[in-house]
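A single protein chain has been removed from this complex, and every other one stays in its place.
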Amino acid sequence: MATKDRSEPPSKRAWLLRSLIPASHGRKQTSSLVWVLAVALGLSAGVGAYTFSYAKGLSYFGTDPRACTNCHIMEPEYAGWQKGSHHDVAVCIDCHLPRSFVSKYLVKAENGYRHGKLFTTQTFEEPITIKPAGLAILQSNCERCHADLVHDILRPERGGAAAAAAEFPCIHCHWTVGHGERAGLGGPLSATEFGAQPDAPNMEIRD
Amino acid sequence: MNIAERKAEHRQPFVRVVEVTEDDTDPAKWGKNWPLEYDGYKRTALQTGTRFGGYAGSEALPPEKIERDPWLARMFKGYAFSIDYRDRRGHAFMLSDQEATKRLTKPQSGSCLHCHASILPLYRQLGNGDAMAGFEHSFEYSYQELSAKLHESGHAHPVSCVDCHAPADMALRVTRPGFVRGIQALAASDAPVPALPSIALWRQGKRTAPYDPNVDATRNEMRSFVCGQCHVEYYCSTKMILTFPWGKGLSAQDIEAYWDETNFPDGKKFVDYVHEETGAHVLKAQHPEFELWNQGIHARNGVSCADCHMPYMREGAAKISDHWVRSPLLNVNRSCQTCHRAPESELRARVNVIQERNYELLQRGGAAIVALIDGIVAAKASGATPEALAPALELQRRAQWRLDFIAAENSMGFHAPQEAAKVLAEAIDYARQGEIAVLRAQAAARPSLPGGAPAALSEE
Partner (left out) sequence: MNIAERKAEHRQPFVRVVEVTEDDTDPAKWGKNWPLEYDGYKRTALQTGTRFGGYAGSEALPPEKIERDPWLARMFKGYAFSIDYRDRRGHAFMLSDQEATKRLTKPQSGSCLHCHASILPLYRQLGNGDAMAGFEHSFEYSYQELSAKLHESGHAHPVSCVDCHAPADMALRVTRPGFVRGIQALAASDAPVPALPSIALWRQGKRTAPYDPNVDATRNEMRSFVCGQCHVEYYCSTKMILTFPWGKGLSAQDIEAYWDETNFPDGKKFVDYVHEETGAHVLKAQHPEFELWNQGIHARNGVSCADCHMPYMREGAAKISDHWVRSPLLNVNRSCQTCHRAPESELRARVNVIQERNYELLQRGGAAIVALIDGIVAAKASGATPEALAPALELQRRAQWRLDFIAAENSMGFHAPQEAAKVLAEAIDYARQGEIAVLRAQAAARPSLPGGAPAALSEE
């Protein structure tokens, strides 16, 4: 029966998985080049040694949730997490960073690089929305902690956490476990925003 | 700017550079204390538009709704709205657009200014310090008289900070007497209010004092009440005080029942106008955004007008409300994505599906109402008696009320999609039943034909 085709997901499904991610704003995934760069030069490559240390770059390697709120931009999520159902059982990195030692620090470097750069240049899109890569990590962490309970409902033959994250993730239903209701916040009025509105010809562009 | 500066900005406390009072209707002064909000407020003078919302053109005035949809003009025959009825636009235009409308060529009341100017100081003046007393007399003035007084008084501004904020602490508050009286009548009734928890709560209390939005309402409710001061169905003329018809509830059906039982001070039965061609006694619906929103799922979930039309936004480290009140479709990332985890294109598509369905039904209703009016006119021409046509005229009243209710509402059905579609379905049913009543009346005039007595109204 056709089900055998399921065992090795065709590449077009992989494409679909990505296309299904909500609110991914279609931003390109960080290239492996950036990864190498980030690892080679460390966070400083991204945000400069000054910014890095000032932004408590070192505490960024710890597990203290407040490390994340070194950036005020993370505060809504911090506040949401505190009220969420997991604040007493899981900290930020339990859900948002991979478990294995190496990949954990790779991701930290990558996040630190990207977040730091984006934060400094304020070029990220708001409301801040978890990206496909972030969702896959998240999924693997849900599965890790709840493996016993959810054993029967996982379908590894359709691909690992990345596939599940895109096709049918835990947060399809449990989207409030981390932060309760969504804590996003729209950013400041920007010039590009006006340009992006063809049906508003008389719109002025603010300096 | 680097992280250091961002942190600094984050710590910045906010300082009042000038004192503002109840008599400061000039937003520029408030803007000195709150430049970010003022900056947004000023943008309401920018012209923005969407498929169904606002107006982005370059002409001096927005296009005429009555030209785009001739069936509107046909419904309004015999009423000022058939002369001039345009698309709305930003708050900055509210006073000038009112002064420019040809509807003023017909006698209008001072009540008009209730929702188009920062009028509280003038009400206090008329009431020797008591705004409510002043309001209670304001409808007796002609529009021109009161407008003159407004300009003398120096308060001829569109809606301003002081209309929604208490100068002392910037708390939200409602200032419009029409809203206060309307919401009190609603609270006093037993109409269900699933979206207004503080009213349900007040009803459980002793009811010693009437419901007072500025005291009893939750902060979240206030984020909609400030808009409900104006974005509502009303009656406004020199014959009767400005009325928000909420004494039986907020649905189209509740409000129809309210008007049906209303009499003018002179004891005559309430009516907005007599249709020029058919003689039907009809009702006029105006922008019932607050009422329709109340029927929707967003309201039930406590999603307020401000959530979508004045969303919070990040200014550096501060979180402020975008005072550029406009279509949320121009602001999807702030207005919708804060709650909905879907791409902007998908959210636009969802709104589009809802609005197109509503638009299709609206046009279907327009065709039906025109057919009914044509039918009645033809019947009169062929000598049908008023008695024979009475059921058809009653059906025209019912049909027009419902059709106008959704046509005048400005979200093209979005604020409560299923309810809007239901109201339109009823409008279509009544309009077609009216046509049938006309044909029956004519047939009845010919005993040989079937059909017999005029059709009885089928019950809701």
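Some observations on this one:
By written order: A and B. Residues from 1 in each chain.
Just so it is clear, a residue touches a chain if its C-beta (ideal position, glycine included) is under 8 Å from a C-beta of that chain, and two chains touch if they have at least 3 such contacts.
Note that the coordinates shown come from a computational prediction; the quantities given were computed from them, not determined experimentally.
In the complete complex, the hidden chain is touched by one of A:T63, A:Q82, A:S100 or A:T176, namely A:T176.
Considering the full assembly, B:A368 is the residue among B:A368, B:A392 or B:A408 that touches the omitted chain.
Looking at B:H165, B:K248 or B:K422, the residue that reaches the missing chain in the full complex is B:K422. Within the entire complex, the positions of chain B that touch the omitted partner chain are 194, 297, 300-301, 342, 346, 349-350, 354, 357-358, 360-361, 364, 367-368, 378-379, 381-382, 413, 417-422, 424-426, 428-429, 432-433, 435-436, 439-440, 442-443, 446, 449-451, 458, 460.
By the touch criterion stated above, the residues of chain A touching the omitted chain are 1-6, 10, 12-13, 15-16, 19-20, 148-153, 155, 157-158, 167-168, 172-176, 181.
We take it that only the chains that are shown with their structure count from here on.
Spacing of chain A relative to chain B, judged by their CA centroids, is 42 angstrom.
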